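One chain of protein is taken out of this complex; the other chains stay put.
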Amino acid sequence: MSDAKAVADRLVKAKRLNALLTPSKDLRKSLAAQEAAARPTGVLYGMPVSVKDNICTLEFTTTCGSRILEGYQSPYEATAVAKLKAAGALIAGKTNCDEFAMGSSTEHSAYGRVLHPLDKTRVPGGSSGGSAALVAAGAVPAALGSETGGSVRQPAAFCGVVGMKPTYGRVSRYGLVAFGSSLDQIGVFGRSVHDAARVLSVISGRDPRDSTCEDRDPLRLPTVPESLQGFVIGLPREYFPAELDPAVRRACERAIRLIKELGAAVREVSLPHTPYAVPTYYVIAPAEASSNLARYDGVRYGPRFNGSADVRSLYRSTRGQGFGAEVRRRIMIGTYVLSAGYYDAYYKRAQQMRALIAQDFRNAFDRGVDLLFTPTVPSPAFKAGEKLSDPIAMYMSDIFTVTANLAGLPAMSLPIGRVKGLPIGGQLIGQAFLEDEMIEAAYALERVVPATEEA
Amino acid sequence: MTTAAWETVIGLETHVQLRTKSKMFCGCATAFGAPPNTQVCPVCLGLPGALPAPNGAAIGLAVRGALALGCTVHPRSIFARKNYFYPDLPKGYQISQFDQPLATSGTLSFVSAERGFVTATIVRLHLEEDAGKSVHDRFPKATAVDLNRSGVPLIEIVSGPDLRSPAEARAYLQTLKQLLEYIGISDCDMEKGSLRVDANVSVRRAGETALNTRTEVKNINAFSFVEKALTVERDRQIALVESGGSVTQQTMLYDSKENTVRPQRSKEESHDYRYFPEPDLPPLVLTPEFVAEQQSELPELPAAKRDRFVAAYALTREHATVVTSSRAVADYYEHVVHAGAEPQAAANWVMTEALADAKDHQEQLRVAPGALAQIIALVKGGTLSNQAAKKVFGEVAAKGGEPRTIAEALGLIQVADSNVVAGWVTDVLGAHAPEVGRYKNGETKLMAFFVGQVMRASKGKADPKLAQRVLEEKLAS
Partner (left out) sequence: MSVSRDEVLRIAQLAELDVDEDALPELVDNMSRILDYVAQLSAVAANGTVKAFVPGPDAIRFRPDEVNPPPLAFGPAEFAPAFKEGFFVVPKLDQFE
């Protein structure tokens, strides 16, 4: 009983961050019930894991940070959540996020922004800002988030925690509310590489309910290596541009030195189509989103905004008022790029560019590189409100992360330093379905990198 | 208006529900008639986070349909989203196929009253999911939505603009229905909605080759409405053009009560479905083994069966067509023949008595093939008159049993003993001397009268053919 209470207490203490959407009363009640029912033989027995509010749970509502799903109780749970429970974990509430996972700061939530745990004037990143903040604040050891363009890695970097995105198809998307279907994956935050990896292993594996989930066994975790002897780490020059924040550059250079000291060979590579990654992403993701969000129409679930004389008014007022500005903007862009006359110029062209981006990675890996190392984000956590006036400025935050989503590759961020107290993240990008190599390298780096030291 | 000066050009889009136990993208039941919204799940409700999982049996049935239509089956095809908003379309898009469909380039041949044997092209056949049902007259000022049907597997079959009259459209549809029923992939019941049709109609002056603006005719809810609806639309277009107007591309809804068509007003915006490949589904890849397996599951098709019956059983084409109208009837007929019945007689009995009885008894062929063969033999051997045989048939149909036994029990066995018949003949001739005189003077048509009298005297038991022979002998002397 005391564990559930302690968990609840820690989460309630972190309330000021506005990271948790679940009311304290509901949280306490549910945790107590879950603890009683939890399987003692599970590998995650008793571990509290918070879940981003765009992942369906039977415990607690699923709002996706939106008014259009205010109060929505899902009648089914995501496969990933079911697997957590089967492993004995406790679902420790639902976390705040950018509405429908669209954003890079969690400022686009209909339920208020999330505060950065170390500096309340700053954003924790997004869209999984709530999950990142709770783990960083020590309220839970791990949390689920989701990735479409970097929504786990970027907040992990901003908040100074570990954030992992699996290979596309490694973790079932059944129950993850779709944003960009060909990009989406459930990801994991952890205090350590081990915490994050353990949870990722549990939620991974085949699921007949998701046709894009590969028919594979769950991820097997590697052991912590002695060194990185035999590893070849590639440094893509496009990820170290001249404009890179000097502190970020210093932190990365320090990490690279440590990687070499661990015995890895380090090599410069080129991913020439990188400059096109963000525009490619901002065609494909909104296009898929515009279609995925068509189901939110007030007919079958969620609130209705306005009784209405006829069904089209019902749609338009529900969607016009239920969706926030960023979501509406992306739906509009997505609808436009798919519409007659524009499909070839935008969507089709973006899918071709995507192929070239994926090919860049294959070329690098084919030349004997095992993993790539890059900064996760060009600069540390920015101030709330700083990037709201220009949507493109916000999009540029994803510049180092979207490529892994476009190519479907596993990637992760781990803390590699600080600048004026703000965390900096270093990113590893791995080969498809070789998460174990990526995690192995992360284990080694984590042991030696001075994550909380100024760079 | 002379329709002869005009040529009608019709293409049909047919939606056919496939006979599977579960839906196209989820394991919900497809059974018809369940209480509303009881055969639903996160997937077919379009709940947040749900994903499609394709039904292998539906894919197999679709391939069979494509093969039966002589289509090119593409080993790789792509599912696509067709995006539009409607209350019974839960996801706000339908999972269908667009520019890489399952099959293309088939044919369907049928008999046209005007043109004889016609081969229509099948442009494409693709897989998709059905939408739910909207009921507009249950609640005032509101629409009731039932999603039981949402997600049921469909194939869409699109013909070329190859039909030249409403009657041809009907014939095409009838032939298509028969073919799909034959191969067992659908119930093809328009009343239950497992077969639905929309038509594209345009007119042009006889001799023109270019296609003019066409309209789409929807809401044709029964077979009997097909010809009526298309006739109404054709006439409307002809009248419009003849009076100096021009046909605008629009959707017309058929109203069966008034037998009219009216434009569908609401969809003012042209349909921009924004098709794109379904990101929740990888490509649909068919192995050669899978396609071969579907081919091997195909039965003999109606046209081939009909031709074989003509050759093997010396039936006329018309009779063969009736007897092969369904697989059940065709199989029944062949069993009757294999049980020993003479093929032509068997055909007559099947086309008349068996089918008439089936019509009143939920299409059941109640008389076992062996029993029918026996009845036919009894008539051939003179033991039963045709009339008596029909009575026996009726008894066997209702209660079963062995035909000969029943005939005896009912006292219907014909008397073929010439002595006994001669006795009756003598009595009849004796009783009708004036008629005998008239007959001998040349009124040979009185034979029918005499035969009738013998039948009466024998209470129907005399073999009429034998009676006539005996009468002729006696009257000749």
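Just so it is clear, A and B label the chains in written order, and each chain counts residues from 1 on its own.
FYI, a residue touches a chain if its C-beta (ideal position, glycine included) is under 8 Å from a C-beta of that chain, and two chains touch if they have at least 3 such contacts.
Everything quoted here is computed from the prediction, not taken from an experiment.
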Absent-chain contact - pick from B:Thr121, B:Gln264 or B:Ser418:
B:Gln264
Touching the hidden chain in the complete assembly: which of B:Lys21, B:Lys192, B:Arg317 or B:Lys380 does that?
B:Lys21
May I ask which residue of A:Asp119, A:Glu214 or A:Glu437 touches the chain that does not appear here?
A:Glu214
Could you tell which one of B:Val285, B:Ala314 or B:Leu410 touches the chain left off the display?
B:Val285
Which listed residue (B:Gly11, B:Pro42, B:Pro166 or B:Pro343) would be found touching the missing chain in the intact complex?
B:Pro42
Subunit A residues that touch the omitted chain in the full complex:
58, 72-73, 75-76, 167-169, 174, 182, 208-209, 211-212, 214-215, 276, 279-280, 282-283, 290, 294, 297-304, 307-317, 319-321, 323, 325, 328-329, 331-333, 335-337, 339, 345-346, 348-359, 390-392, 406-408, 432
Missing-chain contacts mapped onto subunit B:
20-22, 26-29, 35-43, 45, 50, 53-59, 85, 87, 134-136, 138-139, 141-147, 218-219, 253, 264-267, 269, 272, 274, 277, 279, 281-285
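Simple rule for what comes next: only the chains that are shown with their structure count from here on.
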Complex interface listing, subunit A residues touching subunit B:
55-56, 62, 64, 69, 72, 74-76, 78, 173-178, 180-182, 208-212, 287-288, 290-291, 293-297, 299-301, 311-312, 315, 335, 338-340, 343, 347
State the interface residues of subunit B toward subunit A in the complex, per the touch definition above.
42, 45-54, 81, 83, 85, 87, 90-93, 143, 145, 147, 272, 274-276, 279-282
